[in-house]
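The complex appears here without one of its protein chains, the remainder shown in place.
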Amino acid sequence: MSEQRITLVEAVNQALHYSMTHDDNVVVLGEDVGTNGGVFRATVDLKEKFGLKRVMDTPLAETLIAGISIGMASQGLKPVAEIQFMGFIFAAYEQMISHAARMRNRTRGRLTCPMVMRAPFGGGIHAPEHHSESTEALLAHIPGLKVVMPSSPRRAYGLLLAAINDPDPVIFLEPKRIYRAVKQPVPDDGKELPIGTCFTLKQGDDITLVTWGACVKETLEAWQQLKQEGINAEVIDVATIKPLDMDTILASVSRTGRCVIIHEAARSFGVGAEIAAEVSSQAFLSLEAPVRRLTGYDITMPYYRMEHHYLLSSKDIVQAAKETLEYQ
Amino acid sequence: MSEQRITLVEAVNQALHYSMTHDDNVVVLGEDVGTNGGVFRATVDLKEKFGLKRVMDTPLAETLIAGISIGMASQGLKPVAEIQFMGFIFAAYEQMISHAARMRNRTRGRLTCPMVMRAPFGGGIHAPEHHSESTEALLAHIPGLKVVMPSSPRRAYGLLLAAINDPDPVIFLEPKRIYRAVKQPVPDDGKELPIGTCFTLKQGDDITLVTWGACVKETLEAWQQLKQEGINAEVIDVATIKPLDMDTILASVSRTGRCVIIHEAARSFGVGAEIAAEVSSQAFLSLEAPVRRLTGYDITMPYYRMEHHYLLSSKDIVQAAKETLEYQ
Amino acid sequence: MITPRVEVPFLQYLDEKGAPIAPLPDWTANPDILLHYYRQMVLARVVDQKAIALQRTGQMGTYPSCMGQEAVSTVFGHLLQHDDVLVPYYRDVPGQLQRGMEIEDIYLYWGGDERGSARPSQRKDFPNCVPIATQAGHAAGIATAMRIRNQHNAVLCSCGDGATSKGDFLEALNLAGVWQLPMVFIINNNQWAISVPRKLQCGAPTLAQKGIAAGLPCVQVDGNDVIALHEAIDQALQHARCGKGATVIEAITYRLSDHTTADDATRYRPSEELKQAWLKEPIKRLQTWLHQNDHWDEGKEQQLQEEASAKVQKAVENYLNTPHQPISELFDYHYAEIPPGLESQKEEALSRMTGQAAGQESSI
Partner (left out) sequence: MITPRVEVPFLQYLDEKGAPIAPLPDWTANPDILLHYYRQMVLARVVDQKAIALQRTGQMGTYPSCMGQEAVSTVFGHLLQHDDVLVPYYRDVPGQLQRGMEIEDIYLYWGGDERGSARPSQRKDFPNCVPIATQAGHAAGIATAMRIRNQHNAVLCSCGDGATSKGDFLEALNLAGVWQLPMVFIINNNQWAISVPRKLQCGAPTLAQKGIAAGLPCVQVDGNDVIALHEAIDQALQHARCGKGATVIEAITYRLSDHTTADDATRYRPSEELKQAWLKEPIKRLQTWLHQNDHWDEGKEQQLQEEASAKVQKAVENYLNTPHQPISELFDYHYAEIPPGLESQKEEALSRMTGQAAGQESSI
């Protein structure tokens, strides 16, 4: 049981090794996941350890990757498919929406779809066009899917194990901007973390900051800055976008009365809208200020030379928090 | 200039005839749009009148339909592509999201994408699986697209003309449950209606009912019932989901202080979330009750024998309105 | 430009009148299999005609008839083994009936009830797939599972001519070729995809040759000739089961019906073409052969028809007497365990319990 400090992407790799070791039904597939170990190294050494039959380099076809995962899952395997970048996931939508999400319901449980689709998401790594997408909202809207987005090595490990063991299809989105941002000791003990539960990272009574993915980093930085000014923010990492754990968020906002939602994706019709709508209606009487959404603009992520103008900084978060606190 | 009373789907057909007559660049394509005139008859007589070159039966491939529309549009044509049912639009997502929505921005205006993608949407016609989808939220989230959903013959005619003449890609979703529900006189005068503007169908000061698509029908019925009980509801047909005209909605809610949003799509991460979030935050001080979302459940549309349990009735709307009015 | 020469073989044993045009394979000496095929096709047609009647009388939803193309699915339904997996398309009623679907399941499914795809006897076979060609990916995935588990079974994936234009189908063929998957692809080329004729789907002379793009063996067969079908499918299945990879079979048939009960084919289809097609249909052809070889007579025919009608009548009753699902079922199968938010929606639905009855009939 290793306790060395590892990065988020290494934690993904560790969880894959653990699952494949302990469950013969787990298989990994995708573009470049074999000999190359994945373009981000998330699948490194799997082929060497588990062989070509369980670690499959597919032809270049995302529709197919989704389709065969569904087929394999229906026969009791647990495929973990990698989509190289979230920007290339769209070709898999028909399969995920029309089949993965529906197989259990359509057959009243006769066939099921215990698959995981992993994809790195988000901007900020100076990548070419289509390598910086954050379209989690599009998947969260679909009944039958689960959408999970870890933001630390430990949560990546525990949630990925849970996703693989989940009897239903899970979209597992990995914030690639923080793939290697921090290291944590992550015991390789096979312990799952619960899907469908927010993680409260910091407790505080003044304001609730709700976020997920790579933005957790800047939000924690903002928390620190606010703290220095005597403001105690509660920081919630939503972690599972669908099904959404509104209880944790509502409990917090009913205490703080103020809420800022922070996400990288475009604002309109984003995940923040759902949370803001629910908080606004269910915490109607406890809210002391409008729920604030601090998000990406409604534009395509700019090519990388200008992408920093799109991304949020801790300063932006601090300012939004303060404005929300000042609201009378 | 015909003034005979026509249905919504006939109004679509009339707009297509008008556009093709007055602009040689307009072409129509899709599955069964030619000799068959479309499975719903929306493209009837176009092939006879404008010939095979401008009215194209494509092979069965939605990805291709979107892809070639983008190619044609880049050369100055104005393709109007039909996706036979919204349930089959997902294969077109990669093209619409990664290309149609981005071509202008990517080339700084050198290439553009003046295309329309039409698709009938929604349930309630006793159709087989995958023929009852309402996934407008997935498209509305994408920067660069416009999403329009008419709810009457006149608005279908005027908005489709505007969509075809729009220099940018427009997703035009037709509520097939009310394709033939009402007839209106629709002058064939080529007059567009504005995209990006809500239509206030009924004025009232007690409560704002916000809706679109086929639900407009039940909402107007509910308005009638409420009226009989002395309640004056304002009814807003959003009509353009993206870009969203929040001004009209906010102006109304700031008067009424109460708002119910009604849509057929699944609730979570639906279009209602965006509107509720914006109303809640921007009309924070004028709201006298939480914004209520009355929507489809977060489930796959049931097969047709049970679909009426999913769909909303005017009774449900009346009840939600009353509950919102009673909120203290 | 040099167009590479391609010769796709065409397999046929019985001509349109049921007369052999080549020496028949040995197995036909014993008529049992052919009699089975005949009975299955007749039953399927009764099931099919009743479905249309149910639809016409408002007792069932939109239905896509398999009239005229029963032979294909009848033959593979028989040749598939217990642990093979069928990934059908929506005109495979004859095959589905042999694979564990009850007649009433067919009616339940097309009657808008998910339980039509739920019966455990359907094992791991896939239910009808509405988004065209998407099932090809599933089939390739099932075959991959067999390969991973060293199972010596095969997956049969069926689709229409229109489906061969869609990327899913072509991507799956490619994978079957490169991974040597244990699969049989059967294209039921019934000449039409709703109103779009075969010649507007593809510029190649055969659809079978799509296999060539993937390096797969391919063959065309007369899809109204059960003997040719049996030969091609049997060989392809054995090929697949013993690790020799996939095959593409294009079965030439004809859709004798409208596309579905919501369609009116007279709008786009020449009546003469339909008349000609009736001369080639599979049931009459096999019946003639059976008659001429003294395996069949009027008495047997009458008995078969009566049995089939009785079976179907019983199934119709079961179908019509099936109570609606409890509302909770609409919520309970989205996840193994219902999430809290959905649980509250379920309670909301149970308390609402009414709703509007929708009136219009589907247009497809």
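So that you can tell them apart, the chains are marked A, B and C in the order they are listed, and the count of residues begins at 1 in each.
We adopt the following convention: a residue touches a chain if its C-beta (ideal position, glycine included) is under 8 Å from a C-beta of that chain, and two chains touch if they have at least 3 such contacts.
Keep in mind that what you see is a predicted model, and the values were worked out from it rather than measured.
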Displayed chains that the missing one touches are A, B, C
Filtering A:19, A:69 or A:84 for touch with the omitted chain leaves A:84
Among B:87, B:143 or B:257, which residue is in contact with the omitted chain in the full complex?
B:143
Across C:210, C:255 or C:334, the one contacting the chain not displayed is C:210
From the list B:33, B:46 or B:77, pick the residue that touches the absent chain.
B:77
If the hidden chain were put back, which residues of chain A would touch it?
31-32, 34-37, 39-40, 57, 59-64, 84-85, 87-88, 90-91, 123-131, 176-177, 179-180, 218, 267-268, 297-300, 302-316
Can you list where chain C touches the absent chain?
1-9, 165-168, 170-171, 174, 176-180, 199-205, 209-219, 235-236, 239, 244-245, 247
List every residue of chain B that touches the chain not included in the displayed model.
27, 53-54, 56, 58-59, 61, 63-64, 66-77, 79, 94-95, 98-99, 104-112, 143-144, 146, 166-168, 196, 243-244, 246-247
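By definition in this document, only the chains that are shown with their structure count from here on.
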Centroid distance [mean C-alpha coordinates] between chain C and chain B, Å:
35
Approximate Å spacing (C-alpha centroids) for the pair chain A, chain C
40
Please set out, as single numbers or ranges, the residues of chain A touching at least two other chains.
63, 94, 98, 105-106, 143-144, 244
Among the residues of chain C, which ones contact at least 2 other chains?
114, 130-131, 167-168, 334, 341-342
